[in-house]
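With one protein chain held back, the other chains of the complex are shown just where they sit.
This part shows subunit A:
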Amino acid sequence: MSRYGRTGQLIRLNLRRDRFRILMWVILLAALMTSVAWKFEGIYGTQSEIAAIKGTLASPGIVAMFGAFSFTGKVTTAEIFANEMLLFMALIQVVMNLALSIHATRYEEDLGITELVRAHAVGTAAPLAAAATELVLINGFLGILYSLGLTAANMPGASIEGDWLIGLGLASTGLLFGILGLLTAQLADHSAGATGLAYSLFGLSYLARMITDVQHPHLTWWSPLGWVEKLAPYNQPNWTPIWLSLLSALVLAELAVLANNHRDLGAGAITTRPGRRTASIFLRGPLSLIWRRQRNVIIGWIVGIIIFGVAYGTVFNTIGDILKTNPTMQQVFGTAMVHEANHKVLLSFTSLLAIIMAAVAVIPGMQLILKLHSDETRGWLEALYARPLSRTRLLFSYVGTAFITSTLAYIGGLGGIVVMGDASLKHVQDGISASEFWQGIWAQLPEIWVFLALSVLLVGCWPRLKALSWFYLALGFISVYMGSLLKLPAWVKNLAPSGWMPRVPQHEMNWTTFSWMVVLAIVLVIVGWLGYRRRDLHMS
């Protein structure tokens, strides 16, 4: 029996097991890409529209978010499209790949399914090879769909080569990170650890590309996530990034196989150590239990978001210096005006970042709330139910931790941006003041709370629909992140709470909106709580 025996059968099994997941991702991503391409000529069709957006895209704030692209000669609709969409689509595709790769390997192993499979006449590396093949197939298929969709959309300035470059470029970037997920799945000894490790590396490459993009774009070659920017599909098509991605993916795959051969099933390179003989005096109820189980995750998220914020803050001095892009301004308008303008730019940059930080800060809280249900179905709560412990207390232990985590994460993230940003400036008066900072905090917190409250409602009343929380968060994030660049109508932005509050601190804080959003969050939590007290709990 070879080490790869029956890989083919496992691939078929994997594809069947994941069919709905795959279908959902593929349809969503392909539809997003194609529909934007389809509409794009209507958004940026004329030369004046292109000229206007070209300036915006060159500003350091947007570069930090969407990547650095060089424009030469006459800029076409297709080039603007590539600039706005490439990095964004790559990010979503990486998220998809990490979710699929760890689900197909480490998660199955945690459930004991891999043990069952390996007990049959199946090669030792076959489950890993099957997962890798699955990723190749999905990414390849999605890449081809992208290319065909782009070709069909036929934007002004697009070329067939560019269309295929985008499709295959995104596919190879996705694959690279998918294989990275397979590798971390071999290193960590459970799926949560593998996911954490993979996301840390993903975050690191994102930060590396952001900092290099703003300061020295040629250094972006050092971040795998930066490679998609180097495709330059519609001005100077470059196939090098694809070869680089595929080569790196191959190396990582080889490492994953190596790690797989040198470990026991169920164990990782990073092993679990023995722990305490008795519980500490702090571990005494549901709240401390969540903390004990999730503290690494919670601390990890908060620290991660702060680092994320600090990294954004380091580009303040580049962004908030109008003289760099417009050196004659000081002579024309005088110093005071320049400082005023710098301040305005930073305010608008911070307001945009606040939305991103809020969306990211919702994630750990939402995970905690949804965990109440996954713990329930995995039987981990059964031992707790038999204790003198009301459902109310159980629910609010999770919900309270979630709200505090997300709130702290957001304050930490925005704090990181503002503190680091202000410190990097030559003239402090250009930066964000303390009162502006707190306005930014109060403006986004109700949005975070409404998202979390919606999850409480779902877990309390309709736990089967809990995945809707993620869809809604993604919708809210995309509608504000991409909303103005894609010129989405106002009602789309108003679909999710992220669009209800004006951009603060760029605009004034609206306390009426604040109040009713807080009330809405409270009502949703109460309804969810009533539902949770009434419904049957599910057990595996």
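In the analysis below, contacts are C-beta pairs under 8 Å (C-beta built on N, C-alpha and C of every residue); 3 or more make two chains touch, one makes a residue touch a chain; residues count from 1.
Following the convention adopted for this analysis, contacts and distances are computed from a predicted model.
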{"item": "UniProt protein name of the chain not shown, from \"Aspartyl/glutamyl-tRNA(Asn/Gln) amidotransferase subunit B\", \"Outer membrane protein beta-barrel domain-containing protein\", \"ATP-binding cassette domain-containing protein\" or \"Aspartate carbamoyltransferase\"", "value": "\"ATP-binding cassette domain-containing protein\""}
{"item": "Contact with the hidden chain (one of A:W222, A:W243, A:Y385 or A:W516)", "value": "A:Y385"}
{"item": "Touching the absent chain when the full complex is considered, from A:G140, A:P156 or A:G285", "value": "A:G285"}
{"item": "Contact residue for the chain not shown (choose from A:R277, A:K426 or A:R464)", "value": "A:R277"}
{"item": "Positions on subunit A where the hidden chain makes contact", "value": "189-190, 272-280, 283-286, 289, 292-293, 378-380, 382-390, 534, 536-537, 539-540"}
